[in-house]
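Only one protein chain is missing; all other protein chains are in place.
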Amino acid sequence: MTALELSASLQKGEVSAVDVVRSFLDRIEAMEPKVKAFITHTPAEALQEAHAVDQKRRQGESLHPLAGVPIAVKDNICTEGLRTTCASRILENFVPPYDATVVRLLRQAGLPILGKTNMDEFAMGSSTENSSLYPTRNPWDLERVPGGSSGGSAAAVAAGMAPLALGSDTGGSVRQPAALCGLTGLRPTYGRVSRYGLIAFASSLDIIGTLTLTAADGALLMSLIAGRDPLDSTCLTEPVPDYSGSLEQGLRGLRVGLIRENIGEGFDPEINAAVLQALELLKDSGATVEEVSLPHARYSLPAYYLISPSEASSNLGRYDGVRYGFCAAEGTITEMFSRTRGEGFGPEVKRRIMIGTYALSAGYFDAYYLQALKVRTLIRGDYEAAFKRFDLLIGATTPTPAFKLGEKTDDPLQMYLSDICTLNDALAGVPSLSVPCGLHSGGLPMGMQLTAPPLQEGLLFRAAHLLEQKRRPIPARPHLEPGYPAGGGL
Amino acid sequence: MMTIDFGKEVDYVARLARLRLSDAEKGRMAGQLSDILETARRVQELNTENVAPTSHVISLPTAFREDVVEASLPLNRVLQNAPAREKDFFRVPRIADGEQDE
Partner (left out) sequence: MQYETVIGLEIHVELATRSKLFCGCSSAFGAEPNTNCCPICLGLPGSLPVFNRRAIELAVMAALALESRVQEKSRFDRKNYFYPDLPKAYQISQYDRPLALGGELAVDFPEGPRRIRLERVHLEEEAGKLLHAGDSILGASYSLVDYNRAGIPLLEIVTAPDLFSGREAHLFLETLRAVLLYTRVSDVKMEQGSLRCDANISLRPPGSRELGTKTEVKNMNSFRAVEQALNYEAGRQAQILSRGEKIVQATCHWDEERKVTVPLRSKEGSSDYRYFPEPDLLPLRLEHSFIEKIRAELPELPGARRGRLQCDYGLEPEEAALISASREMADFFEAAAREYRDYRNLANWLQGDLLYQLRETGAAIGDLSPGLLVELLALLDGGEINRPTAKELLTEMLKTGQSPRRLVQSRGLGRISGRETLEPLVDQVIAANPEAVESFRQGKEKALAFMVGQVMAMTKGRADTRQLNQLLREKLA
């Protein structure tokens, strides 16, 4: 059931919030041992919230449409009194004394939180294999990765363990797992959702996004979490439109640009075909389609792997063993700092801290970091030009469907390349959404990426919704039942 | 393209970043970082002479909060995650010669 369907049932009184939460807890009990999507489970808290919602509904209080619809939250989003680890040893026992703004909004609207989901450590990775605890598995094929870094959130929704999930996207960490798990995943415009309480990886790129079964679910959740926050001075102040209300408006007259760099050579042929097929659907709906080039797209990977580690090297300086987190106390203060950080961070995090420290250090700053910021300007220029001609840009979300666990862990660069299509939008700060575009012959989902001008999330949901409507009856869920053999696909 | 030898830099950068690395880690890292930097260095192919850097992708009027005192955290919440505390302070190891703040 989608969140929208659950919401309708709850509002009609067909089910209670407690029933809903119980059913998801049962599903978690059955699926979680295989999928390992969560780091922390919060069944008691979820039931308590559900009780409260049911009571309010009985008393006739007006409730948010999502009241009683449970949600899973990525473990880099702070929850007051509830362990928030970033899947890192260095934060394994960290209990935030405050709620992230999005979590506060979830609580106010009465969404029971089922737990905190697994991720690549500090959101650095594309497979959730960089979690310090355990990798999460793709519910469509348990031998494969769910993508990352929001792999736990994606897997939880794909496996039916949660109807909704929050993730975070720095260079593709919502969209890539959405594509690999057959979900709709939105990276909003930079600043559209408050970052307050989102544990920083690369602050100029980080944004909280939604992972849902449908565009309509995403629209509903996004309406709740988007908007101005006095605690985040990089938060956009424009009023939040009614994303759900405009879903059915269609795409007549819409000008769609097919991004030449995000399709074709180097991409799985079935993905290419699926994207082209989706374009036909858009044309049938009255949109016009032309090719477009983003000439600096090929520089997004190098620019991203300078900018994000540079900011990360600074953001992660605070994990020094003094105020919170893991501490290896021994010797002098510098020895304590170095041991704490050397033992507390995993290999990928250390690599990025090293790259970032290097790129910012005296003598290299201009050639690496500053140059990357200038390239970022050129990349943004590409989008400005493209959006003069087009309302929507389209391409594949990933070059291939989900890859096997362990396939890329020894080669960081190969891993980085799995985000090749998602980095560019992130650097430009524009909203970007991955929507399922069919199943690969191997039974794995494929995703297609839609990109809109800043603040046009509504258009992304509208286009994704139309594609979803036109493409049924493609099975939207993995057939992963208890006892079903791993790697079963369809 | 000329390869970058990161081996020489690893020690300096690790010290700057306060990361203790084992010899094995350093060896592995030198190779991986050289590869990554080689890729990253492609940004240098572009002529950016008249291009301004982008450090923020959005532009807004400055957001202010008013100068009003709000409740701080209760002391037990301030210290609840402290790895080492003494009385109402965070406790840290000794600061050796050459480690002082500038």
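Which chain is which? They are A and B, in the order written, and residues in each are numbered from 1.
In this section, a residue touches a chain if its C-beta (ideal position, glycine included) is under 8 Å from a C-beta of that chain, and two chains touch if they have at least 3 such contacts.
These numbers come from a predicted model, not from an experiment.
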| item | value |
| --- | --- |
| Contact partner of the left-out chain, one of A:Ser293, A:Ser314, A:Thr377 or A:Thr409 | A:Ser314 |
| Chain not shown: contacting residue from A:Gly13, A:Gly81 or A:Pro230 | A:Pro230 |
| Touch with the omitted chain, as defined above, among A:Leu6, A:Val21, A:Val35 or A:Leu91 | A:Leu91 |
| Interface with the unshown chain - residue positions in subunit B | 12, 15-16, 18, 55-56, 58-73, 75, 78-79, 86-102 |
| Where the missing chain touches subunit A, by residue | 77-78, 84, 86, 91, 94, 96-98, 100, 195-200, 202-204, 230-234, 310-311, 313-314, 317-318, 320, 322-324, 333-334, 337, 357, 360-362, 365, 369 |
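Just so it is clear, only the chains that are shown with their structure count from here on.
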| item | value |
| --- | --- |
| Between subunit A and subunit B, centroid-to-centroid distance (C-alpha), Å | 24 |
| Touch list for subunit A against partner subunit B, complex | 93-95, 97, 190-191, 204, 230, 233-237, 296, 298-299, 301-303, 305-306, 313, 317, 320-327, 329-339, 341-343, 345, 347, 350-351, 353-355, 357-359, 361, 367-368, 370-378, 380, 412-413, 416, 427-429, 454 |
| Interfacial residue positions of subunit B with respect to subunit A in the complex | 6, 9-10, 13-21, 25, 29, 32-33, 35-37, 39-46, 48, 51-58, 60, 62-63, 65, 73, 77-78, 80-84, 90, 92-96, 99 |
